[in-house]
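One chain of protein is taken out of this complex; the other chains stay put.
And then chain A:
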Amino acid sequence: MKDTSPESREVLSLEAITKTFPGVTALNDVALSLYPGEVTALVGENGAGKSTLVKILTGIYQPDGGTIRVDGAETRFPTAIAAQSAGITAIHQETVLFDELSVAENIFLGHAPRGRFGLIDWARLRVDAKAILERIGARLDPETPLKELGIASKHLVAIARALSVEARVVVMDEPTASLSQAEIEELYDLVERLKAEGKAILFISHKFDEIFRIADRYTVFRDGEMVDAGRITEVTEDQLVEKMVGRTMDAIFPDRTFDPGPEILRVEGYRHPTEFAEIDFTLRRGEILGFYGLVGAGRSEVMQALFGVTRPSAGRVLLDGQEIVIRSPADAIAQGIVYVPEDRGHQGAITALPIFQNVTLPSLPQTSRHGFIRMAEEFALAREYTERLDLRAAALDQNVGNLSGGNQQKVVIAKWLATRPKVIILDEPTKGIDVGSKAAVHAFMAELAAEGLAVIMVSSEIPEILGMSDRAIVLRDGRIAGAFEREDLTPEILVRAAAGYAEVA
């Protein structure tokens, strides 16, 4: 580390932390130090291991190896309570608060002031809550039910709660992701106050302007490893982007030549009341169109509207030049548009049913006569497509839930290919799956495109966008922030378009 501050000043330090999940190394030998009265920005792509680190800090995950020190003393956080009593609190995008309780009750839940007979001293609870809210400059009535507050105010309550337990380390995980500009300014003020009180702050953000505005230090993660750390004044924005995305592309992507066919899908003026607006794009046969953006940029929402899960409020969809109306997934499937969702276990596979039944579910009309299932045809169809995807399973009547994440994904993809679609939308197709399955999915996508299928690939992984896309569209805040041809694609361009940094510079 470039940092030269004395060890004794660190309020919290992590050394050689490692965390693996089946098939994936989420964190490999990472280190992190937090100092009182200073903001440390943690930057990295989606999947770099930031969230895993937060979960280790807050006692939700246990590291497989490494040490955690608080004030130099080695410690462990076996539970979330243990982390809290060590003075660590986290403010997530979806902070765990209770909608039905009041602001004051939320602040003091679990450690409310007690009066006689051990009952809650409600008068003192209100007074104490008011004092803490004033301390952070929050103009909130302690009596207000939490459900009446907006996200920004909920953040304030979460911060007030952090102060009420005398937190010394405050972890903020993308706290500004869903705030308006005015609310963001207020949050920055608050961060300054917390600094002045001597709290150590870990600030996770994708937005470079705010990192350079409020951070004192930075730590960069890439692919589960700590790449660099230091003082923010010693680094430029360009350097930070470069460290974040890296120079190497460690995954090997299939070689492919893009032979564009005729246009198959055209989306015009697509708009949703809350999620996205002004979405226009076209897709050609044989093309892989990448959709990049930060979490919450509206990528999945656009795709789910195309698939009929949600209804857009305006816009046209043309398939093969004909305008089509999609009111439900059944309509979309009938038109030849299929969607492999990001949330595999919840939306993609029916884990308690066998593999063959999952694969044939949308194709039952093909494997049946007059509504009666024909087992032999069903197995034949399932066998054909699972073998094409190189599925690893003991038998086709095995439940999908017993398969690894990668093989579950293959089942979901096989299910859709068996319907012989015209357009396949893959939402984070390789998220959380092992390297071997990842390569298989990538190879298969290339094969599909070569056969003339039109592919839309939503991904948060820059190497995947770079390695697979013929064209890429970047979304930011529900709007198209840029569209790039394959030859123009660089990690820097994608990151800048997604974070809005190009406009700031």
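The definition used in the following text is that a contact is a pair of C-beta atoms (placed from the backbone, for glycine too) under 8 Å apart; a residue touches a chain by one contact, two chains touch by 3 or more; residues count from 1.
As a convention for this text, contacts and distances are computed from a predicted model.
K.L.:
There's a gap in the complex where one chain should be. From "Acyl-CoA dehydrogenase", "Membrane protein", "Two component transcriptional regulator, LuxR family" or "Autoinducer 2 import system permease protein LsrD", what does UniProt name that chain?
P.N.:
"Autoinducer 2 import system permease protein LsrD"
K.L.:
Of A:127, A:309, A:450 or A:493, which residue touches the hidden chain?
P.N.:
Selected residue, touching the omitted chain: A:309.
K.L.:
Going by the contact rule already stated, which one of A:51, A:144 or A:398 would touch the omitted chain in the full complex?
P.N.:
Of the listed residues, the one touching the omitted chain is A:398.
K.L.:
Hey, which of A:9, A:383 or A:422 is the one touching the hidden chain?
P.N.:
Reading the full complex, the residue touching the unseen chain is A:383.
K.L.:
Among A:60, A:179 or A:353, which residue is in touch with the absent chain?
P.N.:
Here the residue in touch with the unshown chain is A:353.
K.L.:
Of the listed residues A:362, A:452, A:482 or A:500, which contacts the missing chain in the full complex?
P.N.:
Once the missing chain is taken into account, the touching residue is A:362.
K.L.:
In the whole complex, what residues of chain A lie against the chain that is missing from view?
P.N.:
307, 309, 328-330, 332-334, 339, 341, 346-353, 356-357, 361-362, 364-365, 368, 371-373, 379, 383, 386-388, 390-398, 402-404, 415, 436
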